[in-house]
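Here the complex is missing one protein chain, while the rest keep their positions.
After this line comes chain A, so read on.
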Amino acid sequence: MTTRNGLNLAASHDSLAARAVAITFAALIGVVVLGGVGFSHVSAMHNATHDVRHANAFPCH
């Protein structure tokens, strides 16, 4: 089970579907974390992340 559809599965014994689910969930956590830090409209959240948003060029106020 080293290749299927050209994808390298050598590092894992998971099925293709299990890999897809794991990758999707991990990416979703990333989106939620970045959404909170960079995009939340809650005022307290904006104030806490203010300098990080400006410094990293997230759109800010």
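The rule is simple: a residue touches a chain if its C-beta (ideal position, glycine included) is under 8 Å from a C-beta of that chain, and two chains touch if they have at least 3 such contacts; residues count from 1.
Just so we're on the same page, contacts and distances are computed from a predicted model.
*Asks:* Name the absent chain as its UniProt record does, using one of the following: "Ferrous iron transport protein A", "Cobalt transporter subunit CbtA", "Membrane protein" or "Cation:proton antiporter".
*Replies:* Of the names offered in "Ferrous iron transport protein A", "Cobalt transporter subunit CbtA", "Membrane protein" or "Cation:proton antiporter", the one UniProt assigns to the missing chain is "Cobalt transporter subunit CbtA".
*Asks:* Spell out, residue by residue, where the missing chain touches chain A.
*Replies:* Chain A touches the chain not shown through residues 7-14, 18-19, 21-27, 29-31, 33-34, 36-39, 41, 43-44, 46-52, 54-61.
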